[in-house]
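A single protein chain has been omitted; all remaining protein chains appear in their positions.
Naming follows writing order (A and B), and every chain is counted from residue 1.
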Amino acid sequence: MARYLLTRAWQSALTLLLSTIVVFVGVRALPGDPALALAGEDRSPEALDAIRRHYGLDQPLPVQFAQYVERVAQGDFGVSIRTGTPVSSMLTTALPVTVELSVLAIVIASVLGIGAGVLAAVRRGRPAEWFANALALIGLSVPHFWLGLLAILYLSVATGLFPASGFVPLLEDPVDNLHHIVLPAVILGTGLAAIIMRQTRSAMLDSLSSDYVRTAKAKGLRPRAVVTRHALRNSLIVVVTVVGLQLGGLISGAVVTEQIFGLPGFGKMTIDAVFQRDYPVIQAVVLLTAAAYIVINFFVDLLYSVIDPRIRVTGDPA
Amino acid sequence: MTVLTVPMAETGTAGITRRTRVLRRLRRNPLAVVSFVVLALAAVVALLSPWLAPYSVDQTDFARTLAPPGSAGHLLGTDDLGRDVLSRIMLGARASLQVGLLAVATSLVIGVPLGLAAGYFRAWDAVISRFTDLLLAFPFLIMAVGLAAIRGASLGNAAVAIGIAQIPGVIRVVRSDTLRLKSLDFVAAAVVDGASDLWVLARHILPNATSVILVQATVAIPAAILGEAVLSFLGLGIQPPAPSLGTMLATAQQFAARAPWAAVLPGVVIMGLALAFNVFGDALRDALDPKGDRR
């Protein structure tokens, strides 16, 4: 277990370092003088020189990289070219929205996806399976930003059941917050639910035809216990991996969903930054996404080892 | 009495090649047939759309903006600039397919050799899996954001961003299939016979891995189509005035109050294309599955 964790930790750290290099190089690949980009309005030679010195742009690249890592580690992502506010403070207001949206979407997707996947596997060959399969295929094929658009047009605007846009922080008014975020979370969750459903179904079909399920039946267990305690527990190992791999898709989806529902999160900040050529913000967003992805996947691996004793326990207990 | 299965050598499959068996399974699956027909039609329309489209996509008519579907001369209505929606949907679908194919081609060109190498050479495996981890850390939208920032937004850049994001999936399936094939006797025999690694990869492993690559491509295309729609919707993909289903939806969002119907059709077309690919991909995977009984 310790060795497994150590290996994974080392690999994650390496990936993190590599992605930092990629972002650093990517920033150097931006068109034009980075000092020009950082300067904003004041583009006098003196100002540019000051910027170059402040950001170490006059230093050799490895030194620049070291300084860059040092600044990032301190949470200094620079200052937004457009608004002049530190990128870090923009992130602190935007991130909670995105995190809440994503977590809620994962919860919804897992409940729907695992439930439907188990149902489809248990009701193999019956109408319920057919229906669940069809829904999953549609969920996989529907552009969810379009679903969001339709939901706003035909649910929010037409019936007024949900607000069409806007956001209220969780701590300010939890009920109103949920009211604003539940529809976007459902929309964001649909695509993920379809993927989880298909993986759960296929893993469940495998474990339901396994020898240990036959053993469980031969013991006289109720079908419910056979499915949950024996088949599902084994299938979850596969499903957890899938959820981890879908994290990137979820981040992409969150950006779009926030844009459509006007949620003031990470995604909206990103898109605005691209159109305003706000490079420090883009850079921070890209780096932070990569870091988040790597760290979260490390925890997914931890979870994996909790579910699967073949990873958790090494060596003989006797 | 009827003897259903007898000694292996005499089994009915002798003489029937794998390809004909797969094709027969596909033909017998109504979903496979329907989705194939839809895809063939879409391909024809996409190829011929410049001639099939009733109007030029850029032909504006400011006297008749946001005409509803069924208006005289415009079967599906007009957009905010009075351009014909049917024509733009046809050309937009063509762009979607273009991006889909381009993205998948990108991911295959890079992913297949890497997957083969990772599965075949132990020493490369660790390096390539770090590369995969690195790619996975940049979700396709973030990749597109970065590319758009560096090189500007365009159809090509959108396709490349989507394609790069799809590389890890290609590496994963090709790698695991290579590992499987490497352990089979005929590959081992070729190695014992002194065949070079490149020869074994090209002649024995790659041809046998084509089925998993094909399935992977069939499911990657709809994902790329959805990705293009998202990017164009956000303004990071195909740039106006070029027609795209994603930008049509973005326009529809702006004019939702006056023309709510405009948001329906482009979405239906995107979904139809993606659904046809996904259904066909499922059918293909089932047909290729040697166990054969899983739907």
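Convention: a contact is a pair of C-beta atoms (placed from the backbone, for glycine too) under 8 Å apart; a residue touches a chain by one contact, two chains touch by 3 or more.
Quick note on the criterion: contacts and distances are computed from a predicted model.
In the listed set "Fe-S cluster assembly protein SufD", "Circadian clock protein KaiB", "Cytochrome c oxidase subunit 1" or "ABC transporter ATP-binding protein", the entry agreeing with the UniProt name of the missing subunit chain is "ABC transporter ATP-binding protein".
Of the options A:P45, A:P127 or A:G220, the residue whose C-beta touches the omitted chain is A:G220. Checked against the hidden chain, the listed residues A:Y212, A:F275 or A:F299 yield one contact partner: A:Y212.
Contact with the undisplayed chain is limited, among A:P45, A:P60, A:G84 or A:P309, to A:P309. Take chain A: the residues that touch the chain left off the picture are 210-212, 214-222, 225, 229-230, 233-234, 237, 307-310, 313, 315-318.
Throughout what follows, only the chains that are shown with their structure count from here on.
Those residues of chain B whose C-beta lies close enough to touch chain A in the complex are 130, 133-134, 136-142, 145-146, 148-150, 165, 222, 226, 229-230, 233-236, 249, 252-253, 256, 260, 263-264, 266-267, 270-271, 274-275, 277-279, 282, 294-295. Residues of chain A that touch chain B in their complex: 11, 14-15, 18-19, 22, 26, 29-31, 133, 137-138, 140-143, 145-146, 149-150, 152-154, 157, 205, 245, 247-249, 251-252, 255-256, 259-260, 270-271, 274-275, 277, 279, 282, 285-286, 289-291, 293-294, 297.
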